[in-house]
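Below is one structure, written out as structure tokens; the observations come after it.
Heads up, one of the protein chains got dropped from this complex, but the rest are sitting where they should.
Now for subunit A:
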Amino acid sequence: MTELPETPSQTAGPFVHIGLTPGAARTGLLDLGTAIAAEGVPGTRIRIAGTILDGTGTPLRDALVEAWHADAQGRYPPDAADGFRGWGRAACDPESGEWVFDTIKPGAVGDQAPHVALWIVARGINQGLHTRLYFEDEDNSSDPVLNLIEQPVRRDSLIARRTDEAYRLTIRLQGDGETVFFDP
């Protein structure tokens, strides 16, 4: 079988919004990824939100985040509930750096606890970063991916805290409490 080498990655640069959130950037096209789960899709409506901090603790204000998760029964499209796209895209707020997704809470995926895959691109990030968000009010103790993380203290970097309005996760690109990123 032919083996072709993968096309190299390059940074999304500072103006990723032009192409990937063209509605917000007003470059003529409509945004994709604005509705992860249409109205009426079974499941608990939740908001997940957070910030991404650089090595100095400063929030990234120019990053773009994508979310990919299963429906309430743990199924991915095309086998998921009608109206469930599973995929969302959000630009960080240009002032606060906050990213936000409104969706439904995913179910467990096989033996994996409910989770949301997150993928981050930005200026200064040479390869899109894969990480995950888990929920603090779920039983994550036997999740095989969290248990791959050798140092238990680092598992916390993937667990979103429940607040009144959202599950919140701070992603740290480097330094104290550096988030676990995956090479899937």
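We take it that contacts are C-beta pairs under 8 Å (C-beta built on N, C-alpha and C of every residue); 3 or more make two chains touch, one makes a residue touch a chain; residues count from 1.
In this text, contacts and distances are computed from a predicted model.
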item: Name of the absent chain as recorded in UniProt (options "Gram-positive cocci surface proteins LPxTG domain-containing protein", "NADH-quinone oxidoreductase subunit N", "PcaH protein" or "Sulfur-oxidizing protein SoxX"); value: "PcaH protein"
item: Touch criterion as defined above, residue of A:90, A:125 or A:159 at the omitted chain; value: A:125
item: Touch list for subunit A against the chain that is not drawn; value: 1-20, 22, 25-30, 32-33, 54-56, 58, 60, 62, 66, 68-70, 76-78, 85-87, 94, 109-110, 112, 115, 117, 119, 121-130, 132, 145, 148-149, 173-175, 178-184
